[in-house]
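For reference, the structure I am asking about is given below.
Complex shown without one protein chain; remaining protein chains in place.
Going in written order, the chains are labelled A and B, and every chain counts its residues from 1.
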Amino acid sequence: MPTRMLGEPVKRREDPRLLTGHGRYVDDIDLPGMLHAAVLRSPYAHARIERIDASAARALEGVVAVFTYDDLGPARERMPLLIPNPALTHPYTRYALARDEVNHVGEGVALVVAESRYVAEDALEAIRVEYQELPPVVDIERAVEPGASLVHEELGTNVAAHYVGVVGDPERAFAQAAHVFRERLVIERSAAMPIETRGIVAAWDPYREVLRVWDSTQGPIVIRNALAALFGLAPHQVEVIAPDVGGGFGCKIMFYPEEVLIPYAALVLGRPVKWTEDRIEHFIGTNHERLQIHDAEIAVDTEGRILGVRDIFLHDAGAYTPYGIIVPQITACQLPGPYKVPNYHVEFRAVYSNTVPVSPYRGAGRPHACFVMERLMDRVADELGLDRAEVRRRNFIQPDEFPYDVGLIFQDGAPTRYDSGDYPAMLARVLKMIDYERFVREEQPRLRAEGRYVGLGLACYVEGTGIGPYEGAHVRIEPTGQVYVATGMPQQGQAHKTILAQVAAEELQVPIERIMVIEGDTAHFGFGSGTYASRSAVVAGSAVALAARRVREQVLELAARELEVDPADLVVEDGRIFVRGAPERGLSYWEAAQLANPLRYAYGTEASELLSKPRPWNGPALPPGRQPALEATEYYSPPHATWASGALACILEVDLGTGMIRFHRLCVVHDCGRVINPMVVEGQIHGGIAQGIGGAFYERIVYDENGQPVNASFMDFLIPTAVEIPHIEIAHLETPSPLNPLGVKGVGEAGAIPVPALVASALDDALRPLGVRVTRMPLGPCELLELIARSTE
Amino acid sequence: MSAEVGAGSAQRRAIRVTVNGVVYERVVEPRLLLSDFLRHELGLTGTHVGCEHGVCGACTVLVNGEPARSCLMLAVQADRLAIETVESLAPDEERLHPLQQAFWDRHGLQCGFCTPGLLMLLKSFLAENPSPSEEEVREAISGNLCRCTGYQNIVAAALEAARLLREPVAG
Partner (left out) sequence: MKPPRFEYHVPELLDEALGLLAELGADAKPLAGGQSLVPMLNMRLARPGHLIDLNRIAELDYLAERDGGLAVGAMTRQRAVERSTLVREGCPLLAQAIRYVGHLPIRTRGTVGGSVAHADPAAELPGVLAALDGRITLRSRSGSRVLGPDAFFLGALATAAAPDELVTEIWVPTVPERTGQVWLEVARRHGDYALVGLGASVTLDGDGTISEARLALIGVGPVPVRARRAEERLRGERPATSLFREAGRLVSAEIQPETDVHATSEYRRRVAAVLTERALAEATRQITRETVE
């Protein structure tokens, strides 16, 4: 019987090590002679640097070096624009250390390297910098007004990109519509905030002539390629390892200045250098996301069917655009959601501000898209007196309408084309889970009569997952009987070592304990882009499947030769290949690996037994076309994104006295295609929802009018705790993806996408007697009471 | 004994700290944080640092059996005290503590960074509250931030561990 591995809640292989305190995160690494770095960061949002005097710092005991821009040698180039785009007409990236100007509080101005971080921080205080303050640009609406002061003078504008996407004939649709409704919707700035901050250890190995870099990154291959190019080293001379990484959520897929500075310092000083970002630095030195201001309109007929959607928004890019305009592009493409929007006009301007640069944070523009579309749908329902679920049903793309082309180009350069899903079924299921009818007909009226404000919220979303360009995997049967799987897809908690092992185990029919997954080390696998955009299971999973299948073919071929049977007569089970009906005639994978390799020397007693029989001469030991290893490297490049989806419902209660909110229930129906490990999938959904709740009620990054961050610490930036997150009920729906060998879709960002929309829907419903409409996230108790007060005026 | 070694601003002190049952004698700067002492001086990197302002709880260790944030203590304050870190939880190389087992069974960790702090906190909490309700567990762990799990499986693991710990030990 073949062993099923896909769909099994296999316990994680990663865990025993992590549970016993033997994780190896970057700050755990200690190398002989290692030095410690600290970065002097600008206290101003916008200023010219007149002078830097580091002499006092250099003279401090224990300080080994202080670098400013002029000391950076080959690293004086501007940092690269990682993702260009035709609409990004005015990109701007920074230098690894500020040259003449700083453009956000936290921008790096000098690098200190010392015997300890304590001394390095003492040295930071001894560096004298003369700044000439410039007017800061903070409000992005003001930033696009004529005559506004500029973040980057030489660009002549604060608009980095202006994108327009049109599908159909929105002008006509709006002109002819029975109803047009408008909303202004805002999602405020926030940040990923993993519990592990960033960190880098770099060391030049003079014996192997290799620069070795441990980096808490989601994209070690990208870093490796960039550093090799920058320092004029061959790619094999730079090894970048993402060890255990304590969460990423998007903010660690980047090429940050420190990722240039620390390796550079290690090369120049000839000693290992470590930099561990502290939390205060993280607030001002690691990318943010989320601020968008939308002016959205929806045109519907008398039945609430969508005729057109128009959305014009501003996206806050922060001070630089290293990651291009991926986030607002995703918003633009994903806005139609699971609905048929025959006529669509979307337009955005990405705007510079003197704040920390913006790059993806879990959801990466999809939460905004979902918020806008779902608020519009609720508005239609409200205005036309229709049931909210019914309005959605009337507009869903139907299961027999796939593939469905939205009409725009997605972030991967491919058409936004939904491949599969069953939106009516997912909505029906969640309505059933939350007992929708009973709540609306009986429970809510009863609670309202008691003077309580309890509401039910709905939200549906789609998610383009598993994008390219590609990922690869190398699978090899070791003579020890283990299976070596290497891929370039590092993990930050997503259980790659387990799910990829499950894929390999199922393909090869080998016990999962034998499978070793190595990921995130460029010395083991050097082609790929990294972990982001909910793509690991799809892209790396498929690559592993393809490579494992090739290896399986090789094993069958070898076994057929050895056993002198036809490959079709062989069965693979539990790590053995044997003749159907005659199980004693077979080979283990281990034996096959030994037999494939005609080494003169045999290791171990069993091996010598196996190879001790003299073999009759049959030509060269390794005939042309054959390899000494049972191994294969395969790449999977998806044709385009594969679309996951979900429907959520929640019931919550508002305390009108204090504005505090309490969840009664939160239900999720989720479709990520074929599920590799349900336990891992549910964990991803729980985590995403918690971040979604953070974004709905608690998390915002606040800048004052001078570009000074106001709440840059964990005391004032509020990550929800276990008391704020409710119990989450999950049901799975599986519409397999037709696009990849496994039929899987991504799930990493799922929970984070719909929650602000869901919460807004529930709040509107709870406060319906007061005529409240939520158009802004996050919403603390104070803002909620203000909104109620304004609505009841 | 709290002798000062070296005069003036380079004042260092000799301390004697018991960590996981082992006595360590070291000479340290007074400003060295206990979290850094454990991680870098003693090489016990299981305890993690997430914020250094006492909010995230990743650095939680047991001080004389009670949970405390090691980023908010100076190493010199640990003189003559007994500290327990996550490395001491498992009874030996072969077995796991019921808390570790339960976290593993219930997928109570993803990136693992906040986990050691939670394990130590829960060890102490469950010793004092062997039959907690879900609400009590959530309140007890509300001082530990997790960004990956949404807490649900952590709570399930804690309740499972409580159940395992209540079982009579096999003979």
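By our rule, contacts are C-beta pairs under 8 Å (C-beta built on N, C-alpha and C of every residue); 3 or more make two chains touch, one makes a residue touch a chain.
In this text the structure is predicted, and so the values were computed from the model without any measurement.
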Chain not shown: contacting residue from A:Glu8, A:Asp71 or A:Glu121: A:Glu121
Hidden partner chain, touching residue among A:Ile312, A:Ala414 or A:Leu718: A:Leu718
Omitted-chain contact residue, chosen from B:Arg69, B:His97, B:Lys123 or B:Arg147: B:Arg69
Interface residues of chain A (partner: the chain not displayed): 117-118, 121-122, 125, 278-280, 657-660, 698, 702, 710-711, 713, 715-716, 718, 720-721, 723-724, 780-782, 785-786
Positions on chain B where the hidden chain makes contact: 2, 9, 11, 13, 29-31, 33, 36, 52-54, 57, 60, 63, 66-69, 71-74, 76-77, 79, 121, 125, 139-140, 142-143
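The rule is short, and it goes like this: only the chains that are shown with their structure count from here on.
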Between chain A and chain B, centroid-to-centroid distance (C-alpha), Å: 30
Partner chain A, residues of chain B touching it in the complex: 29, 31-32, 39-40, 43-53, 55-56, 58, 85-87, 89-90, 96, 100, 103-105, 107, 109-116, 119, 134, 137-139, 141-155
Residues of chain A defined as touching chain B within the complex: 11-12, 14-16, 18-25, 27-28, 30, 118, 192-197, 244-247, 249, 278-279, 492-495, 679-680, 682-683, 685-691, 713-715, 719, 721-723, 725, 727-728, 751
